[in-house]
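The complex is shown incomplete by one protein chain, all other protein chains being positioned as in the whole.
The chains carry the letters A, B and C, assigned in the order they are written, with residues numbered from 1 in each.
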Amino acid sequence: MRYSGFRVIAEALTGHKGWKPMWRNPAPQPEYDYIIIGGGGHGLATAYYLAKEFGQARIAVLEKGYLGGGNVGRNTTIIRSNYLLDGNEPFYEFSLKLWEGLEQDFNYNAMVSQRGIINLIHSDAQRDALTRRGNGMILNGADAELLSRDQVRAMYPFLNFDNARFPIKGALMQRRGGTVRHDAVAWGYARGADLRGVDLIQNCEVTGMRIENGRIKGVETSRGFIGAKKVGVAVAGSSSKVMAFAGMRLPIESHVLQAFVSEGLKPVIDGVMTFGAGHFYVSQSDKGGLVFGGDIDGYNSYAQRGNLPVIEDVAEGGMALMPMIGRARLLRTWGGIMDMSMDGSPIIDKTQVDGLYFNGGWCYGGFKATPASGMCFAHLLARDTPHPTATAYRFDRFLKGLMIDEKGQGAQPNLH
Amino acid sequence: MTQTNRISGGQIDRSQTLSFTFDGKAYAGHPGDTLASALLANGVRLMGRSFKYHRPRGPLSAGSEEPNALVHLRAGARQEPNTRATVAELFDGLQATSQNAWPSLKMDALAINDRLNAFFTAGFYYKTFMWPAAFWEKVYEPIIRRAAGLGALTTEEDPDEYDKAFAHCDLLIIGAGPSGLMAALTAGRAGARVILADEDFRMGGRLNAETHDIGAQPGSDWAAGVVAELAALPNVRLMPRTTVVGAFDHGIYSAVERVSDHLATPLPGKPRQTLWRIYTRRVILAAGAIERHIAFENNDRPGIMLAGALRAFANRWGVAVGDKVAVFTNNDDGLRTARDLQAKGVDVVAVIDPRQGGAALPGIRHLQGATVVDSAGRLGLTSITVQRADGRRETIACTALGVSGGWNPNVSITSHHRSRPVWRDDIAAFVPGADGPAGLVAVGAANGALSTQAALHTGASQAMAVLEAMGIAAKAPDLPQAEDADLAISPLWHVPQGKGRAWIDLQNDVTVKDVRLAHQENMTSVEHLKRYTTLGMATDQGKTGNVLGLAVMAELTGQSIPATGTTIYRPPYTPVAMGALAGRSRGKEFKPFRLTPSHKWATEQGAVFVEVGNWLRTQWLPQPGETTWRQSVDREVLATRQSVGICDVTTLGKIDIQGTDAGAFLDKVYCNTFSTLAVGKCRYGLMLREDGMVFDDGTTARLAEHEYVMTTTTANAVTVFRHLEYCRQCLWPDMDVQIISTTEAWAQFSVAGPNARNLLQKLVDQDISDAAFPYMGAANITVQGLRGRLFRISFSGELAYEIAVPARYGDALIRKLTEAGAEFDAVVYGTEALGVMRVEKGHVAGGELNGQSSALNMGLGKMVSKKKDSIGMVLSQREGMTRDDGYRLVGVKPVDPKASLSAGSHFMEIGAPVDLASDGGWLTSKVYSPHLGSDIALGYLKAGDQKIGRKMRAVNFLTKTDTEVEIVSPHFFDPKGERLRG
Amino acid sequence: MIINHPLLGPRDAQEFVYLGDASLINRPDGMVAGIEIFHDYLYNRDNPAGLHRELWYHEQGDRSWLVVTRNTVTHEITKVELARDVARAEGRSK
Partner (left out) sequence: MADTWKALTALGHDAAETTQIGPFKLVERCDVALASLAMRRGQDGPFAAAAAKAGLPLPAVARHQTGTPYSAFWVSPEMWFVEADFATHQDVAVLLKSQFADAASITEQTDAWVRIDVAGQGLEPLFARLTNLDLPMQPDGYASRTVIEHLGVYLVKHRADLVTLYGPRSSAQSLWHALEITAKSVI
């Protein structure tokens, strides 16, 4: 069924009797052409684009829990394409362009809201680095502009301009950056995929892979064996666990990233802001909560919860940047498990097992990448060649010395 | 100022009257009141508006689980949005205003949403507002954002201070109700280190709200007695007004103490709140239980509240919420409300009890087998509609209704480690799961032991068990007699209804209909239900509504409640002021300052300082008549190159490396060789990461056979030291190497320029002629008798030295240097001039040491020795890092000397299109060179070493500049290095 | 988190700096091993959901590097050793 304002009105007048289930609850078929492991944002987007763009018939998404239960439902909802390196920028800009048409494409309002993102500048060195970045963005077809201190002040007069330990000297702004209602992304893709015949199978955990003569045959699951010609893995957070079924070790560690939301407040922050002198970034949801975060906890973890030092560190950054936040209350904290890769950039690639494909290593860039990740992974699954915007995301880049190290931190995942 | 609804009794101090205002109107209350109890005493039931429909709301509860009565407390810079009136302690002069209502609480324009509720169902916004696409940001969203949100945050700086503190104990007890007090008594008497924390300002928990006795005395008196005994025990720390908000790993708990929130403003020097980090061996959770309501049509009107709250207001605060009171309960605890209020002379018009066959309450109209099906009263309850056992409906006039659907053990903290609560049919509620935080046990009502007797018993017995497990001998206390009534609950979640709305989550306006719709649309998993309807996402985290919502979904799916699922609570238990989490790290105290030895002198000279990490360094020293920074910096550079300049370089990291393997150790950590360095000499060293990228650089001197001193960049001093410890402990554990940082021990100054030697020779006691102390020399010296160090190294390209003396003499040394330099017109230069001279010499620094560049990229590839194993040597040879067309460090000059350059510009071929394909690299650092009379820059250019002499363009889209440049050697100045050897 | 330091007893993990998998101790000899071996050493990880041996540096303490055995699912710490002792036990010397 098609969603629209008229439909909402019509249903309202008839007691909402006509709304259909957002997706079916199909039983697994014995075999599929494509199995996507992981019913998070990337897995659902992959299935959606496979079905829509590449006209593929029998597709299933296997989710161990509920749809959208991964990081797509646990992040701080930011979208942007303000990356530094050529390996990343075209991909994230492609993603941003997909965001811009997404809701009309899958007929679901995910509240894609391009209210702008600024990266604050506190030193000349930061300005130089962000100038290099901004120019790279523009060369890649993205938008970027440099804001003066006064322009930032006009935008957010309540920031700490006059008593700051690290003065605000300006900002790099991407006006097309913003936020999206994260759960709605998963639901929109799920509904769109379901409408195109994709089987979305919840509470179905993959427990093994059947590989014969170097070729994937299917997967063992908590609901029995399911055959497949091709299997795509999109289980960020659990990548190492799942790929171990195929005997692979990955250039990835799992780390916990905490996210935070305040009590609902009347609008104070219009766009997205990142503090360049502390670990703090913030936006405000349409519901009124300040949604913010900082660094990962910094140790390997599969527990979806964090510890106190990071909470304090983030609050300190918040108070340093916007001293009025002291009387706002932190409502909830939660943790998501990040695939932290060895250079801070993702992997979308084939594996040495025929028919087995991998998508992961998103660090905390995964949410904003969802549409492009789905499109590029679908492209790779369907065509066996990397999508033109994702050619750098190969496993062998580490062996060849072609790292995409945005932060210049080297092979230490918790620093990316 | 008449407290019309104030009745006798209660734990308030009637000898004092406090005046306060709500929405500008003045009222009176007493010490011991909360804002809610005082307003109710004054006959005010309407205190807020709901989130979505802006429905009029009064308090649902008498505690921190409150979803409705949220107000702005205080005003101006101290305004606190979303403050629960039910826990805001009354003080004289308290100012509160209503929120989320315009123009007024009584006449709220957005109450129109309530009329349009048919459209505003769960998730309606996902289905519309999509056309035209551009309208979302421009039209729809601004309207939604303005309507959304609850309270308003001030944009002024929070004027209050916050402390952070640490506490240590054997046993943390959370909650000072009957079970918590009993546990504390048991552990306290045994001599254990105990912390007893309670969010209330009066300890005793439910005992303060009940009338039944413990032993021979009223429960509240018994509690006061126990608190007094505990207060006298040195090993027990009582923390009232302290909410334990988070459970973290290995026995670390966070708690917020509201030190001053019960005062108009904090006392001078005192914090508003203190964040406690409590380290404990064991935890007893005695947080009690939270009552839940029953969903029926229009069950959200002011005057309708939880039965236990209605009772608490009467018993603890001496307030009758209404003159005519009814009770709607599916359990015996609710009956207490009727009994207590009747005993206090309040007119109890009816008890509506869906259960049948029980004994009827004496002297009260007890309608068994009946339910409340609707209510009336726009801004406050005026009547309820009751469906009696005989099926007939009756309207009963009342101004207050107490509702009890049972009690939910307060499991919140137990699920902070994601443990899922487990269902218990006998009390129709979830109790803590077995896999909660290690070392935590729940007792009393928090663990489903709902009677007072059971609370006392489990508090004592669990304390005994915990103490034994810790090896602390204890004696079981005598248990006083207390009520031990059965809850006798017969679950009723919502009254079967017709058209109207029955509220589950009051703050977020989630009704039974919304849960139905979620089910209809297959959003049946608990997480989908929660996220789709926003059930439990409000500021109360669904403390009163979650289980209700689950139960309704269970009914719809035909599954049991536990099979339908549970939602787990996340930290914090109740919302925490950000200020408390930040403590004193704010404003200028966000991070500590690091000051250089010449800071005092530079301040006297009017220096301009710049933040370099936590350091403050002199950026330049303006002289009289100089109006722009460029004038000062040009002067500093020219004077240095013409005669001599002095610069404080203390911030560079210094690490003493000693031991018989020191040289071999350095050969491992540097890609070039140091074991062959002669004593009394320095060498430039390049340190790689294992991935072959440059990690750090600096000069390292050999002061003795087994003694080196390494210098690092200012930025990497700490990380390099950490790396060296890693190398000597983890990689080469048997090397005889000892290291220690001496960064702060020495005040170190660079003295550079043709007259550097002449200047220094005036102070240094030894002969430092070129013969006696050649280029790259290093020695321990004396400076006018004072122990010091001298290195002949140059970052500026001039004849230069770095001279060091003990830090306490750094101030004296800068004064001596400038004094001795007067005859040479010596200048003191800052980081800007330093930067100019290093770029003129093509030395890499911040912009080039970006962690993404190899030795080869920097033109230093030959430094990586293949004759020995060193960190990064192998992986620096990967194909992607050795390609001829990779980035190389180059110098950049504008073809037109007047043209300006900007760092971050990208290289483009002349004539080629300005696009990604012809992106050749970028300018890393740019300065103005007063010698060359133009901007110059360093940059990374693809195959740059093969493009020397070529003309290109430096394009900066951000500043809209496009400059023709010439690619040159990075060594702009004195490329042969004759000056520094002079 | 609390790390039970073999010399100092229980200390808040806040005082430590985390590096990663303790297999980093087994650095190949650069004069013998080539790019492939170093690549596997530096980049590939077991990343277990369960017991993990990992390196922590007591930067705000006694500057010891520790090998901590910690469950990455529950965060329970079952063993803490001085990294230098571990390195020697694993045959590393000079």
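Basically, a contact is a pair of C-beta atoms (placed from the backbone, for glycine too) under 8 Å apart; a residue touches a chain by one contact, two chains touch by 3 or more.
None of these values were measured; they are calculated from a predicted model.
Q: The complex has one chain that is not drawn here; which of the drawn chains does it touch?
A: Answer for the hidden chain's contacts among shown chains: B, C.
Q: Using the touch definition up top, pick the residue from B:P806, B:G851 or B:P975 that touches the left-out chain.
A: Going through B:P806, B:G851 or B:P975 one by one, B:P806 is the residue touching the chain not shown.
Q: Taking the full complex into account, find the residue in B:S525, B:T596, B:T699 or B:S905 that is in contact with the omitted chain.
A: Counting the whole complex, the residue in contact with the absent chain is B:T596.
Q: Which of these, B:G24, B:P103 or B:G269, touches the one chain of the complex that we don't see?
A: The one listed residue touching the chain not shown is B:G269.
Q: Identify the residues of chain B touching the omitted chain, counting contacts across the whole complex.
A: 161, 163-168, 269-271, 274, 277, 279, 584-585, 589, 591-597, 599-600, 614-615, 656, 658-661, 706-707, 734-736, 738, 740-747, 784-787, 806-812
Q: In the complete complex, the non-displayed chain touches which residues of chain C?
A: Interface with the chain not displayed, on the chain C side: 7-8, 12, 14-15, 59-64, 82, 84.
Operating definition for what follows: only the chains that are shown with their structure count from here on.
Q: Looking at A-B and A-C, which one has the bigger number of contacting C-beta pairs?
A: If we tally the C-beta pairs in contact for A-B and A-C, the bigger total goes to A-B.
Q: Roughly how many whole angstrom separate the Cα centroids of chain B and chain C?
A: 28
Q: Rounded to the nearest whole Å, what is the centre-to-centre distance of chain A and chain B, using the mean of the C-alpha atoms as each centre?
A: 22
Q: Can you compute the centre-to-centre distance for chain A and chain C, using the mean CA position of each chain? Integer Å is fine.
A: So the centroids are 30 Å from each other.
Q: Residues of chain C that touch two or more other chains: which are they?
A: If we look for residues of chain C contacting two or more partner chains, we find 1, 19, 35, 39, 42, 75.
Q: Would you pick out the residues of chain A that each touch at least 2 other chains?
A: 303, 307, 399, 411
Q: In their shared complex, at which residues does chain A touch chain B?
A: Residues 3-5, 7-9, 12-13, 16, 19-25, 66-69, 73, 86, 90, 100-101, 103-104, 107-115, 122-123, 125, 127-136, 138-140, 144-146, 157-158, 160, 163-167, 181, 183-184, 187-188, 202, 262-268, 277-278, 286-288, 303-305, 307-308, 311-312, 314-316, 318-320, 323-334, 397, 399-403, 405, 407-411.
Q: Quick check on the complex: what are the chain B residues that touch chain A?
A: So the residues of chain B in touch with chain A come to 51, 77-82, 118-119, 121, 124-131, 133, 136-137, 141, 144-146, 148-158, 160, 162, 164, 246, 248-249, 252, 254, 275, 277, 416-418, 513, 517, 520-523, 525, 527-528, 531-532, 534, 538-539, 541, 570-572, 575-579, 581-583, 585-591, 610-611, 689-693, 695, 846-847, 850-852, 875, 878-882, 902-906, 915-916, 919, 922-926, 955-959.
Q: Which stretch or stretches of chain A touch chain C in the complex?
A: My answer: residues 238, 240-241, 249-254, 298-303, 307, 309, 342, 398-399, 411-414.
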